[in-house]
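Removed from the display is one protein chain of the complex; every other protein chain stays in position.
Letters A and B mark the chains as written, and numbering starts fresh at 1 in each.
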Amino acid sequence: MTLADYLPIALMLILGVGFAAVMMLASWRLGPNRPTPEKLAPYECGIVPLQEPVERFPVKFYIVAMLFVIFDVELIFLFAWAVRFDQFGWAGIGAMAIFVALLIETLVYVWKRGALDWNVASRERYRRVVAPDAEVAPREAA
Amino acid sequence: MNVDYHALAPEIILGITVLAVLVVDLLRIPKYWTAVIGLVGLFAAFVPVLTLGFCESLDFCTEPETAQRVLFGGSFVVDTFSLVLKGLFLGATAVALLLSVGYIEEDRYWQGEFYFLMLCSALGAVVLASSRDLVTLFVALELVTGPTFLMAGWRKGDPRSNEAALKYFIIGVLSAAILLFGMSLVYGYTGELTFGGIRAATAALGDSALLTIGVILTLLGFAFKVSAVPFHFWTPDTYQGAPIPVTAYLSVVSKTAGFVGLLTLSYQAFAELRDVWGPLLWILAALSMTVGNLIAVRQDDIVRLLGYSSIAQGGFILVPFGAAVAGNVTGDQLEQAFFATVTYLLIYAVMNMGAFAVVIAGANRLKSTLIADWGGLSSYAPGLAGLLALFFASLAGIPPIAGWFAKLVMFSSVLGVDSGWATALAVIAVLNSVVAFYYYAKVIKSAWFDQVPDTIPAAELRGMGRAVAPSLQFALVLTAVGVLVLGIFPNLIADVGDVAKTVAAGF
Partner (left out) sequence: MTVTPGWYMALAAVLFVIGATGILVRRNALVMFMSIELMLNAVNLTFVAAGRQIGLIEGQLSVLFVMVVAAAEVTVGLAIIVAVFRRRSTASVDELAGMRG
């Protein structure tokens, strides 16, 4: 591969960056900009915040994100199999069926444990099964 | 595609068990069934290991007993070596599971997934014993370590458990990255993934800087896993912070898995590159023994002491590898070294599991792991103190308890080699055995000859509430019988010498 082969990619990059730059420049130059102190305040009414709020996402976001990552990446193996599935025959289909069945079992497990429930904290099942001791002080280290 | 399902049976049974544990965990039945099913699965997986091992004498098959069953184009090999180690992994996991039953359930963090994770990890170890290509080895190794990160941090609310998990995780993933980079360089140079292919390619292509770096990085990745000095710094913190049954599991199964990887890689894949890994492992062995033992002397917490002791024991296990440092080493001597490592691994597994079982039983009672608090244990718990003496004497290498035979074969493997460097390593090992004897004896002395400390009301201890849980008793008996039988009849282990022949053959 010679450097010339990279030309389309370079052009694409220049076009992309250029388009974004032109748009931003245009809105900055052409748009009306008459600031007043009220307009610059974070909120038009209410108290000015003294500090940045601590960003604490509920853990359920992390759980869903983690589950997404894991299930998403596991599917790579399907691609490797799919490009040649006609050559693997029934043995290949059987192997993949087992693989997918394993994924489904995990999904069912995750589902039943309530990890996919968005409004999880309000459910009795959560308190009983997933976090029976969510707010209890930790036991003294042995 | 013809698959030899008999050869795969241990893995298949264990895999089904893992799934069953996951399903049972969802059902509305008492939670201890997960442990029961896990235990049954481990024993069930042991059956095919036996039928494969004694295939001919049991009339199951026509192949001779030493025959290798080669599957998946050489990536997965079932031979005597792998069967012995599969047996070790299954047995050690069963004991670790027995240790966990009482301990983890008492904790407020009890969840059914614990046994799922432990069995997943054991499945990885069982696959690892048969892996004979880089990718299978890597996936199996990560299956061993992945679940143990979570097990180490099991007590979510305990900062020490958190610290243990985080340190272990960062170091574990770092070692995986180093290992993989080494593997990718080896692959890049040889163009082969299977160990046989790598060996043939290195013989044909000769040495190169790229290959040497690849081999060194691969082995260093394993040095993290077996916590060889100077890659040990995570070990004491993780061992101390994790729940003690998990520590027992880490120090036996996870560590042995690392050594199995080292064994198969060095003696098979990198067989032609002895002048690279011989000196490297020589240095690691000498450092691990010396540093591990010297720091262990200063410890006052028994779990931390066992942590450093396991680093030092890891050094002893590495000693036979150092025999390869000699340029004139013969095939027989390498077989002997291989045999010595496997023997040490087997005996180490039994005695270390036993030592941790005693520590768990004691910690349940005393609610303390400080050695000083264990003073006078024999006055109110003579049985426990006796077992403590048994396992620690075995770790120290006192005949007739198993440990001495491990040390014996370890010394003879390096002394048999006619080389100054090998002899020097043997001398270092002897000096270290003396140091190790001192701190193991210190624990025994504390339990037998010291006064019961004032901080623990002796009267309360004598009337002593909770007896040792049945599962823990079973584990204690199993390991105690193990160290005694192996120590008095070392021929049982020596018969495993066939092991060495199948793998190290060809020198």
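The rule we apply is simple: a contact is a pair of C-beta atoms (placed from the backbone, for glycine too) under 8 Å apart; a residue touches a chain by one contact, two chains touch by 3 or more.
From a predicted model like this one, the values you see are computed outputs, not experimental measurements.
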| item | value |
| --- | --- |
| Candidate in contact with the missing chain, chosen from B:G53, B:G196 or B:G241 | B:G241 |
| Contact partner of the left-out chain, one of B:V3, B:I29, B:V47 or B:A177 | B:A177 |
| Of B:T51, B:N162, B:T212 or B:S412, the one touching the omitted chain in the full complex | B:N162 |
| Touching residues (missing chain, whole complex) on chain B | 134-135, 138-139, 142, 146, 149-150, 153, 156-157, 159-160, 162-163, 165-167, 169-170, 173-174, 176-178, 180-181, 183-185, 187-188, 191, 193, 236-237, 240-241, 298-299, 304 |
| Interface residues of chain A (partner: the chain not displayed) | 1-3, 59, 62, 65-67, 69-70, 72-74, 76-77, 80 |
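Throughout what follows, only the chains that are shown with their structure count from here on.
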| item | value |
| --- | --- |
| Distance from chain B to chain A - Cα centre to Cα centre, in angstrom | 38 |
| Sites on chain B touched by chain A in the complex | 1, 19, 22-23, 25-26, 107-109, 155, 157-158, 160, 244, 363, 367-369 |
| Footprint of chain B on chain A - complex, ascending | 91, 102, 105-106, 109, 112-113, 133, 136-139, 141-142 |
